[in-house]
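All protein chains of the complex are present and in place, except for one that has been dropped.
Take a look at chain A:
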Amino acid sequence: MNKEEIIEALKTIVQPYSEESTALTQIDENTDFINDLKINSANLVDIVLDIEEKFNIEIDNDSMAKMLNVKATTEIIAQKLEAHAG
């Protein structure tokens, strides 16, 4: 799965947790979950749980702490997928 595909999947996961319709249509690498999408910490946990399920990976506490924007989240997902495959 390449970066673009991961971002596409992320868009679908994030959608139900944000009311920022304009920001949602413009999601790219620079989108920040808290500042741009106004997602709170409780919903951020749900997003991470949805990511685990969708990509069949496990996110640890250290990774979770970094998953505040699309760029970092995509990188972590890519790393975990690679570790999984290898």
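The rule is simple: contacts are C-beta pairs under 8 Å (C-beta built on N, C-alpha and C of every residue); 3 or more make two chains touch, one makes a residue touch a chain; residues count from 1.
In this section, contacts and distances are computed from a predicted model.
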Candidate names "NADH-quinone oxidoreductase subunit N", "3-hydroxyacyl-[acyl-carrier-protein] dehydratase", "ABC transporter ATP-binding protein" or "RNA polymerase sigma factor"; UniProt protein name, chain not shown: "3-hydroxyacyl-[acyl-carrier-protein] dehydratase"
Listed residues A:N40, A:N56 or A:Q79, member touching the removed chain: A:N40
Contact residue for the chain not shown (choose from A:A9, A:A23 or A:V48): A:V48
Contact footprint on chain A, counting only the chain that is left out: 40-46, 48-49, 61, 64
